[in-house]
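Apart from one protein chain that is not included, each protein chain of the complex appears where it belongs.
So, chain A:
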Amino acid sequence: MSDAIKNGFQAAPLDRRNQRNQRVFRLLFLTMTVILIVPVVVILALLTIKGAPALSWGFFTESPKNGLTEGGIFPALVGTLWLVAVALVASVPLGVAAAIYLSEYAKDNLLTRLINLAIINLAGVPSIVHALFGLGAFVLFFKFGTSILAASLTLAIMTLPVVIVSTREALQSVPQSFRLACWSLGATRWQTIRKVVLPNSISGILTGVILEVSRTVGETAPIMFTGAVFFLPFLPQSVMDQTMAMSLHLYNVATQVPDIPEALPFGVALSLILMVLLLNSVSIAFRVHLRRVKKW
């Protein structure tokens, strides 16, 4: 065997260095990823260990008692469902319609760019500013008072950018060639959207809605001044009523009430997270179902 062939099977110094670098970088990125997961695991573990003893059937079905130091979370649970539902009803049609316009109709001109800029900026506005806006606009100016309606509209405005951006991305993931083919068959833009674009982007649009739900459930500041209250002995009857809410209730039992059993705030926090997971898994299941019938 000639030397050349023998050398062909031997790693040159450069090869060895490349291989070493490859290992180093892989380890680096793996470490970063693990560091990322640690807080999630710790939070979930801590909440479960400390909060689980507080959970019982009565915890979910009873009202708080004795200045929130005893009893359950039922009114807050129901209140949050109200807030999320009304916020979705307000923001999803608006956000999806705006995204369809921006993605399918709008020409790339100054106005469109300004709208895009506005949406990005809206996403960057701190939630406490949204809260004050909601107080000024919905509670005082439109005279909704502190109510589910005012709080939900505030939440809706806050989460609109999420819906718009994610819907637009979902729409734009539908290949342009489908639109061209459809248009050249003589279809109008709306026919194209209805028959081809929407059916193929619906699962992506739902992903945006899932994100919105998670965020809406957890937000505290925007509902503090606009509709959520410390304690209500009864459930809201209409959107004009005030309500308790999970996020604000957690804030209250964790910081505002003295002499509270330690397990209770953790129980509320754990319930809040379970609620988000539950709402998400419903949408995820729906999305998986839709994706199964997806057509390309």
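FYI, a residue touches a chain if its C-beta (ideal position, glycine included) is under 8 Å from a C-beta of that chain, and two chains touch if they have at least 3 such contacts; residues count from 1.
To be clear about the criterion, contacts and distances are computed from a predicted model.
Participant: Tell me the UniProt protein name of the chain this structure doesn't show, selecting from "Transketolase", "Cytochrome c nitrite reductase subunit NrfD", "NADH-quinone oxidoreductase subunit C" or "Phosphate import ATP-binding protein PstB 3".
Facilitator: Per the UniProt record, that chain is "Phosphate import ATP-binding protein PstB 3".
Participant: Considering the whole complex, which of A:F25, A:F142 or A:W183 touches the chain not shown?
Facilitator: Reading the full complex, the residue touching the unseen chain is A:W183.
Participant: If I consider the whole complex, including the chain that's not displayed, which of A:T80, A:S103, A:T167 or A:N200 touches that chain?
Facilitator: A:N200
Participant: I need the residue numbers on chain A that touch the omitted chain, in ascending order.
Facilitator: Given the touch definition above, chain A has residues 107-108, 177-188, 191, 195-196, 199-200, 294-296 touching the missing chain.
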